[in-house]
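Input: a single structure, listed below in C-alpha cells.
Part of the complex only, each chain left as placed.
As written, the chains take the letters A and B, and residue 1 is the first residue of each chain.
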Amino acid sequence: MIDRDHIRRLLTERREGFSLPQAFYVDEAMHEADIKAVFETEWLFACSACEIPKPGDYVTLEIGTNPVVILRDRDGGIRAFHNSCRHRGSRICAKAKGRATRLVCPYHQWVYELDGSLLNARQMPADFDRGGYGLKPAHVEVICGIVYLCLAETPPDITRFRQAVTPYIAPHMPDRTKVAFEKTIIEEANWKLVIENNRECYHCAANHPELLVSLVEFALPDDPLGPAQFQELIARKTAKWDDLGLPHQPADGGNEFRCIRLPFHEGALSFTMDGGSACNKLLGDFTDPDLGSVRMFRAPNNWNHFLADHIIHFRVLPLSAGRTALRTTWLVHEDAVEGVDYDIKRLTEVWTATDAQDAELAAVNHIGIRSMAYRPGPYSPSEFMLTHFTNWYAGKMQNFVGTPSPMRIAAE
Amino acid sequence: MIDRDHIRRLLTERREGFSLPQAFYVDEAMHEADIKAVFETEWLFACSACEIPKPGDYVTLEIGTNPVVILRDRDGGIRAFHNSCRHRGSRICAKAKGRATRLVCPYHQWVYELDGSLLNARQMPADFDRGGYGLKPAHVEVICGIVYLCLAETPPDITRFRQAVTPYIAPHMPDRTKVAFEKTIIEEANWKLVIENNRECYHCAANHPELLVSLVEFALPDDPLGPAQFQELIARKTAKWDDLGLPHQPADGGNEFRCIRLPFHEGALSFTMDGGSACNKLLGDFTDPDLGSVRMFRAPNNWNHFLADHIIHFRVLPLSAGRTALRTTWLVHEDAVEGVDYDIKRLTEVWTATDAQDAELAAVNHIGIRSMAYRPGPYSPSEFMLTHFTNWYAGKMQNFVGTPSPMRIAAE
C-alpha cells in the first residue's frame, strides 16, 4: 500500500549525488508508487514504428498491470489503446505482434475499429449505446520512427526532446529500417538499478570485454579521465562529422534525456567482436561506415545506439520491486538481406553478452541493497548521469506525493 | 489486510447488471475477504457421497487455508472435520483420498475416532482431558448423494435448495454412481471470473466447438434469442419428460441457485464428440437415453450436469486473488464397466477441452481487468445469470462488512 508520508520522508533524507535510500529499490509498495508516479504518467519508449509497417499491424506490451496495444490505423497513423475490452475487461490482443483488420475480443467477439470505436457488440440490447464503449486510447508520439507512449490523461510536453534529438537521429533514417532481432530478458533487480547500471561505464573495464572492443568508456568529449589519444580521436572524428553535417555535441537534456555522438575506438566501426561492421548495407544515405554512435537516453525507460550500420533500442519495464524486463531490439536497413548483408549472431553477440553481464551486476546490486547495513553511497564523478537520473526520479516522486498539508505536518 | 471501509465504498459504487469493480477481482486483500465472507460461511459443494462408500473412507480438500477431511463414519453417516491435530496443529490426513480405521496424526500419533473424538494421546499426563481435544467438526449436508460442506459455526438454511432440486436430481440416482474420472486444473484467474465464465454461453459459439455438438446455447426454454426450431425442440422434449414424470421448468432459486432440465441439440444424447451416448449403462432406472441434461448451479462454487448416462460435477475453490482450482468429476452408474460400457476418453474429452478453453478465457479476462482502463461493463441479456451471481456475491460482502457506524460515517 502506497504511503505518501513515508515517501515524503525518504525524499527528505535523500542526498543528491548518492544512491537512493533502500526502500526506493526494494519495497513492493514503492514499486506500486513507481508505476503510478512514473510509468502511468511519463512518456515511455514503446517500440519502433517499423515494427508495425502496415494498417492493422500491432504490438502489445504491459506497463505495470496495464496491457496496451499499439497499432497502425487505416490512415497509416499510429495509435495506442488500453488492451481491455469494454464489455467485461478481457484482454483483446493476445500476441506480442500481429495483424488484424479489426480488433475482435476473443471472449464475446465485440468488434472494434482500428480507431478504437466499437463497431459491433452482438446480442446487446437495441438501446445499447456503442458510442460510449470505444477502447480507451493512450497517447503516442512518433519521433523519427520511434514510438513513445503515455498513459496519462494529459501527457507532459515532449517537444523539447523531439526538437533536440531529431537532428542526431534523422540521418540514420529509422523509418527505413526493419527489426533484425529482438530479445527480452528478465533481470532480478529493481528497474532503477537497471537504469543506473546503464548510465555509467565505471563498471565496464572489469565486466564488458566484448563491449569495450568498440565502446570508449568516456561519456563526454572532454572527459577529464580521457587520455591524450582520446582527445586526439575526438578532434579528428568530430571534424569529419562536422564535414558530413552530423551533430555530435551533447544535447542539453537536463535530467530528462541525453543525446550525443561519440566515436568508437580507433579502427572500430560497430558493436561486433572484432569491431568491424555488422551490416554491409548502411543506414539511410550513409556511405561512410565510421560514424561512431549516437548514444541517446531518455528517462525513465530507454537508451539507444544509432550507428552507421544498425540501431539498437533498449526498453526497460518494471515487473515488481525486484524484477525488470529488458527488451533489446536490433534494427538494420529495410533492404538489408540476412545472410548476405548481415549475420544475426555477429550483429547481436556483443550486446547479448553485455546485457547478460549487466543483468548479473544489477541482480547482485539488488541483493546487497537489501542489507540492513546498506546506506546510500557516493557516486563517482564518472557516474554523473546517475545523479541526473536520481534527481529526475526524485522530482517525479515529489510531484506524486506533493507537499504535506500543514495539518499533517503538525500531526507528524 | 481486509479493509471493511474500502469494501463498503466499492459496494456502493457497484452497479447492478455490470461486472464488479476491479478490486473485487484482483486484490489479494479481497481474496482474504472472499474466503472469510463467502467460503468460511456458506455451504460449499465438496464431493460426491459415492467417493467415500465405506466406513473410514475419506477425501480431503482445502477451503482457503483450511484443510478439511470428509469421511464416512462407522454408522454410514458422512462427517467433516478440520484436518488439524489438536496437539500442535499438524495436518492429519495427507492423501486426497484414503481409508482409515481411525485417524492417526502422523506427527505424534494422537488417535481420533471416526466421530472426531480423541481416543488416545500417548505420553500425555494422567490428568489430560481428552474430551476437550476432539477434532473440530464442520457441517455437512448430503443432498441426493452430493455432499455440501459449511465451515460456519451456524450454517445458513439449505432447506429451500434441497427441496427445490431433489425432484430434478433424484431420478438420476447419484447414490448409485461411481467416479469414472476426475481432474483438477489450476486457472490463472479470480474464482468469480471462473464462475462468471460458466454462467453464460454468450462466449460459446466462438470458443467451444466440442461442447456445442450437444449443448444448446440457450439457458431458458423461452429464450428470446431462440429460433423457432428451438421452441419446437423444447415443446417436443418437455412433452416427453412430462410423460416420464421428469421436472424440467426452471426452479426458483433466486440469486442463490438454479436448476432446470434442457434438451440437447436434436439427435444429441450426451457430451461426446459425436453427440452419442458416453455410457451404455444408463443411470438409475432410465431406459431412454434422450433426457437432455439437468443443469444445476449453486453459489458460490459449483455447477453440475445430470444426463441420462452420466453426471458431471464442477468444484471451484479459490487459491489466491488470481488462482483458482477447478475440479471436474465424471460419474457413471456404479455397475458400468470401463472398456465395456464406457471409455474414459470418450466420456471426458468434451469437458476436458471445454475446461481448458474456459481456463484460457478466464485468465485473459483476469489480465485485462488489471488494467487502469478497466471499468465495469454491462452484461448482455444472455448474461442474466451473471447479474444473479454478482448480486448474490454483493449481498454476502455487504453482510460481511455490515453498515458503517454513525461515528465512522462522520469521520469519513
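Criterion: a contact is a pair of C-beta atoms (placed from the backbone, for glycine too) under 8 Å apart; a residue touches a chain by one contact, two chains touch by 3 or more.
Keep in mind that what you see is a predicted model, and the values were worked out from it rather than measured.
> With 2 copies present in place, identify the total for the complete complex.
Taking the 2 displayed chains as part of the assembly, the whole thing totals 3 copies.
One rule holds for everything that comes next: only the chains that are shown with their structure count from here on.
> Centroid from C-alpha atoms only, then distance chain A to chain B, rounded to Å. What do you get?
About 47 Å separates the centre of chain A from that of chain B.
> For a test of understanding, state which residues of chain A touch chain B in their complex under the given definition.
For this pair, the touching residues of chain A are 40, 64-67, 82-92, 94, 106-109, 121, 123-125, 128, 133, 136, 151.
> Within their complex, state which residues of chain B touch chain A.
Contact set of chain B toward chain A: 19, 26, 196, 202-203, 205-207, 225, 361, 364-365, 367-375, 377-382.
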